[in-house]
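Some chains have been omitted; the remaining ones sit where they do in the full complex.
Which chain is which? They are A and B, in the order written, and residues in each are numbered from 1.
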């Protein structure tokens, strides 16, 4: 049999299955050594297809199986990002608010599931008009895959023409929708009411995210205009970032964060072990986020996207490490973390459309942007405890625009004329960059208006900010009646303890 | 080439492989920009099958590859649940027992691997009678897949007739067996001897779990009766739950847990950051647990099961959040966690047999049950530090019975007449519900008897409970001679510290 025989390896498998006597000569092992003189060729029982029609059906079934495995595997990676955000945001905040952050980040995916199942998915991907879908609420409606004659909405339809089951596509889109809501959680941390966040998450994932998502991934007006966002720098990250920005701005800063004379007081995170774990989980999750957005097991595309994603993260992290060392004197761990995330957010839109070299440049720029953006947002006195605005909004915008700068051009990486026009830096003119800008601006404007109205309504009904007393005591006791780290002693307690000891001494 | 061409995308791949010059115009990049004028079509070197017989063999080989990837991927997710249980249980207990909980949850999968390899798998899936298998000990025996003429044991054989290798199936079943043992760990926490748990785990995974498992998944009498448990609400969770209940009851409560006047003293967990991480890992793991139980890459089935699983978890978590807020006044994080897990345990039996709407109802009921079950178990003065009995036993029973209420009926979701009869609430009569009840009762009875005898024997030989002195000092020092968080200061230490300072003051 030729070494180059490209398929099947039947003989290999047969040999395998007829496993040879093993360890036979190693007499000391007794019963363990008695062995399978195993049997039976795999080939027996194989039913031979009658004609090429049957072969075609078999081939399609296998293609659908491969695509569905890919979609579910990558969806699982993206689902796991909930754990990443949960650990990252909790670690970046204070221990007295840890339960609240954990609870928010845990329940938010449950809420996203409810909201996106009931209405979000229908608005985003259902049939409708250029502005929103209006069919398929509660997952009721025919499978909108091309094989059933009902085209999967969105510009990427050519990538998913095999009939990946509707529910696999739904689950994949659901974990994306969940990400947008999670982004908000970090920026509003340490002062928001639990049920206010609960309500906002339902609105964001049920209404706002799917409307702007429909424009881009649901075949809406931005898709038709020629705006391209492969895996969601705008659809997911800048939408989450805008909502986070408005939440942080409307809530106002945490007590003690800014002084009256214009100074800023850093409030350090309490657990960088889990924060770093969170960053690594998010990095892992992005290998689902970006390559999974093909929604087909297209070997060349998923390998390419995996590597562009990783190189942008690596260069983003390394650049932010060096830049923050130059700028602050020492490599700050939170900057390393945010530099990696900045690279990942930025490469999300262009990951499938750009070369590896371009991905590296996009990551380097993201790693520079993040350091200065964190400083600048702080100057605006917008208190964003985890840097969500700088990571997701600012780099979401950068990543979306970078498509207009670096895209390899249609028919280059993705076949058959699909994809953005050649980018400006590759000699492709400014058209694509302009389309990207229109998408950034309109999605931003819409999300800002929606989020402002939503936060305002929630504030007028159940209120969005906890009382100053509760904020000082910590939201864990106030909102949940429990502590995150029962038994541990905290420095805050020492002050009262010193006072107690003074009294003891005095009383003696 | 037509857009609708459903297979292959050869031209796409070729285009991909012959990657175009990239960034050519971006002259500043020097060497980086020199580029592949890459080569060679994929198609060259492809060996063409001689006839449809060869095509059939190739198709089967690919199907086996897809199934095996699916089985190993989902098995990895289930394996990861060990980390989930480990973090969850440790976080729910006190810091002085953290090393002990970590050590138990780490070694338990090693023990399960040994026990299930040596005898468990043979008892559960080997040829034998309706009550237990008796061949294939130490993995010796022919591959029991249909293609080798030796039917894979169990009622789901129709789903796995392609020859997934025996060892892939073994590994998948092993990670399930490990789960059952892990469940016990939480309920007996903070007072059990390390080697007593060690011994019980070997017995449970080697003998008890596989015997009742044989009845249901090994082609035994319950399978023949028509009892259905798709992924193990009974086989895994209620078996683990019964063993946990008996362990917790026989050990008695932790010192100080219940007062003489009938009151209960809550003992708070020490690390909700890792507990929440554990819950998210378990949620992720369930996307292996349930959809992986198909053991084939059946696109429609695995997508459906993924979504039923997720929706039950989401509604379980959201319901428990609201119910616990109404009942206790505030949303308790441990209730959110346990609500999600309750929904997941409950949907495990019916996940493949019910619609998404039914899954949502099953999750809502689970989210209600969990709150009241935790309260009720506490009233019985059974001290279950992590709520394992309420999550795994009570909701394992609910999930198993829910098959009899909500099953869509044979030939509806799974083809060819397999699956439970139509459920009572869909107009299907009480037969299926009765069969489910018989399974719940007999497996429960058997496990209770086995666990009682096993715990009793271990108590008479090496003893099951640590001394009161060791329990008060903490099992970490007593059983392992080490601390989990060396360097941190704990509130317990402050009392002695105050005494020391008093002495200092007096001595002056």
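Operating definition for what follows: a residue touches a chain if its C-beta (ideal position, glycine included) is under 8 Å from a C-beta of that chain, and two chains touch if they have at least 3 such contacts.
These numbers were taken from a predicted model, which means no experiment stands behind them.
Sequence-identical chains in the complete complex of this entry number 3, based on the file rather than the 2 shown.
Simple rule for what comes next: only the chains that are shown with their structure count from here on.
Least-squares overlay of CA atoms from chain A onto chain B yields a rotation of 120° to the nearest 5. Per-chain Cα centroids separate chain A from chain B by 25 Å.
Touching chain A in their complex are the following residues of chain B: 1, 3-9, 11-13, 15-17, 19-20, 22-26, 29, 32-33, 45-47, 49, 52-53, 55-64, 66, 69-70, 73, 77, 94-96, 138, 140-143, 146-149, 163, 165, 268-274, 276-277, 279-281, 283-284, 287-288, 291, 297-300, 302-304, 306-307, 310-311, 313-315, 317-318, 321, 328-334, 336-337, 340, 356-357, 485, 488-494, 498, 501-502, 505-506.
The touching residues of chain A, when paired with chain B in their complex, are 2, 4-10, 13, 16-17, 31-32, 34-36, 38-40, 42-51, 55-56, 58-69, 72-73, 75-76, 79-80, 82-83, 86-87, 90-91, 98-99, 102-103, 105-107, 109-111, 113-114, 117, 138-139, 146-147, 158, 161-162, 164-168, 170-171, 174, 194, 271, 274, 277, 298-301, 304, 355, 357-358, 406, 408, 411-416, 425-427, 479-489, 497, 501, 504-505, 508.
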